[in-house]
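A single protein chain has been removed from this complex, and every other one stays in its place.
Letters A, B and C name the chains as they come in the text, with residue numbers starting at 1 for each one.
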Amino acid sequence: MKHLVLVLLSVAWTAQVQAQDEWREKLDPKPTEVWKPVPVVSASPSFSLPPSDAIVLFDGKDLSQWVSARGGEAKWKVAEGAMTVQRNTGGIKTKREFGDVQLHIEWRTPSEATGEGQNRGNSGVYLQERYEVQVLDSYQNETYANGQAGALYKQHIPMVNASRKPGEWQSYDIVFTAPRFSEKGTLMVPAYVTVFHNGVLIHNHVPVMGPSVYQGLPVAEAHGKAAILLQDHGDAVSYRNIWVREL
Amino acid sequence: MKHLVLVLLSVAWTAQVQAQDEWREKLDPKPTEVWKPVPVVSASPSFSLPPSDAIVLFDGKDLSQWVSARGGEAKWKVAEGAMTVQRNTGGIKTKREFGDVQLHIEWRTPSEATGEGQNRGNSGVYLQERYEVQVLDSYQNETYANGQAGALYKQHIPMVNASRKPGEWQSYDIVFTAPRFSEKGTLMVPAYVTVFHNGVLIHNHVPVMGPSVYQGLPVAEAHGKAAILLQDHGDAVSYRNIWVREL
Amino acid sequence: MKHLVLVLLSVAWTAQVQAQDEWREKLDPKPTEVWKPVPVVSASPSFSLPPSDAIVLFDGKDLSQWVSARGGEAKWKVAEGAMTVQRNTGGIKTKREFGDVQLHIEWRTPSEATGEGQNRGNSGVYLQERYEVQVLDSYQNETYANGQAGALYKQHIPMVNASRKPGEWQSYDIVFTAPRFSEKGTLMVPAYVTVFHNGVLIHNHVPVMGPSVYQGLPVAEAHGKAAILLQDHGDAVSYRNIWVREL
Partner (left out) sequence: MKHLVLVLLSVAWTAQVQAQDEWREKLDPKPTEVWKPVPVVSASPSFSLPPSDAIVLFDGKDLSQWVSARGGEAKWKVAEGAMTVQRNTGGIKTKREFGDVQLHIEWRTPSEATGEGQNRGNSGVYLQERYEVQVLDSYQNETYANGQAGALYKQHIPMVNASRKPGEWQSYDIVFTAPRFSEKGTLMVPAYVTVFHNGVLIHNHVPVMGPSVYQGLPVAEAHGKAAILLQDHGDAVSYRNIWVREL
């Protein structure tokens, strides 16, 4: 039935479009050209380097862009172009605070997979210190779907499982639109997140109604710009090649 | 003032979160775990190969997935792993029809840039045969902003200009959500498009209110699945490495 | 700071708009006129009667548009222009099934408020048999916020509490956009709900990620059109003046 409706509409459409074309052909195309503003350049000379307008947060050398989430210096280990969770030193977060961003980040769970479920290669990328994209070894490792790699933790299950084997580098490309509140503090526009895991779309502009929480439901709370935070969940997860573009 | 409001809200938030933490700590975390459905696997063994659940539309060898938009065989030229617009043979479109997709496509405008504005390296990627992501040599080539490379033609200006030089390969990574109509044919949910140009975000889930038109304004018309179409605009634009994932 | 940015942008805007006006003034206004399609008429001769294109689901006389949610005839009581939950006979649902709708419905909780929290004047309006707008006596009656009158049950807290006293008629004006799934069954566009309670906005196009559930988290499941269902929660809640417009 629905199909029939679409067929009929489609026929109607063709007829209508042709009818439209007639009146359209008489229209001047100039009034629908928009010449300003002219988009600024964001050069991207290769697929492996950050674009020219990116802020590089980690280029393999040092933690100069990071502090400990507990205060003080970031204490994760830097070696061979990667930084690695130093167990029990706490998460680390960027010195800068961000609103709307495009974020590229690469991560790797330990090649010797020990533990099960949430206890295997667990870490996390927190946008604005609140909204977690889960990092986990989800290669043949069962856990709750809204807590596996790529999940917006306990809010959105990834569309597919694009996980690579432990020990292999993986990537997240994230578009984050910060939540917008009215002056009264009401959440008017939720945060929205789009995520590609290893180049595969796993979230398409999903609404995030509040901070990621382990227990209970998220509750929206007004806030401004905030840092990007990487979680210390006790596993030796590594990160590299981190850059962000402010939108 | 707004800043002050945010600061105050932020303070309130910290206090409230801490208060929340108290009641939260007593909650059982299990009821917010979701174990099913389990996301299916979409393996992505490397960054240069299509994911395992992709439909390859062009792998450099032949036009077996394509027909001419005018009917009959696709007549574009295939050589050296690329296919190139054969002037005046018309556009080509996929044999398959698609709804919601993730699309990867690479393109290159002629290395000898001749012509100006819309007359330099012009082609286009049409989603569902209606919604055009503009292909154009926009490297140091002035034209109207809503008609330059990456524009949702005459509907959305790209956020930045991420164009490479003519003769260099460029990429689009596109997430397309098809428009949804009510049974009465009313547009209930517009098409939404997210586009990365050479890895740089240029459209973030922008609404597309109707088919791309040269003259006048777009008018929404109900339709079902439809092909991906590449435009013959008279310039020898090349394409390669085209794949799509149905969402 | 943000304020300053806005002030500066605002100044820039004024300058730019004036600049724009110059080039705009030369443009022909005709090409941005759209003459078709012509919207059909939906006459609304008064504020107390349904519009001319509405389907009246209850006009105070009988339950001819309804069946029991358990199967068989609807067994609620009709008297004095209202229909009232007949305890333990189960919910009732419309014979027709709906997709996207505008729904008007009036309801009244018993004037003698007995019980507390969820046990006082509890019923519910389910869109598509799955998505509940809570009906409850929330006049000076504490309960969890995501379960009070007007809540999208356990998914969205109403923006304000617009409840009237028990025994008074109240209204919901609801705009419901049905969820859209891809052919693979993936939720591509969540259901969206806008609700006015007694004329006051309490939800503005909030996403509903899955069916309302008492325990655990909602899980999206693909479905087609479905009925409007009114819940029997054991309290003698009354309804009247119910109409719906298909969008």
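Heads up, the rule we're going with is that contacts are C-beta pairs under 8 Å (C-beta built on N, C-alpha and C of every residue); 3 or more make two chains touch, one makes a residue touch a chain.
Values in this document were obtained by computation on a predicted structure and should not be read as measured data.
When the omitted chain is restored, the residue from C:L63, C:A113 or C:L201 that touches it is C:L201.
Residues of subunit A that touch the chain left out of the display are 1-3, 31-32, 34, 36-37, 99-100, 177, 180, 182-184, 186, 188-189, 215-217, 219, 246-247.
Residues 2-3, 5-7, 9-10, 13, 16-17, 20, 23-25, 27-29, 32-45, 47, 51, 53, 102, 104, 144-148, 154, 157-164, 171, 173, 175, 177, 181, 183, 185, 192, 194, 196-202, 204-205, 211, 213-217, 219, 221-224, 245, 247 of subunit C touch the missing chain (whole complex, contact as defined above).
Not every partner is drawn; the one left out touches subunit B at residues 16, 20, 23, 27-32, 35-36, 146, 154, 156, 159, 186, 188, 190, 204, 207, 209, 217.
One rule holds in what follows: only the chains that are shown with their structure count from here on.
Rounded to whole angstrom, the centroid-to-centroid distance between subunit B and subunit C, based on C-alpha atoms, equals 33 Å. In subunit A, the residues that touch at least two other chains are 16, 20, 23, 27-29, 32, 35-36, 146, 154, 159, 204, 217.
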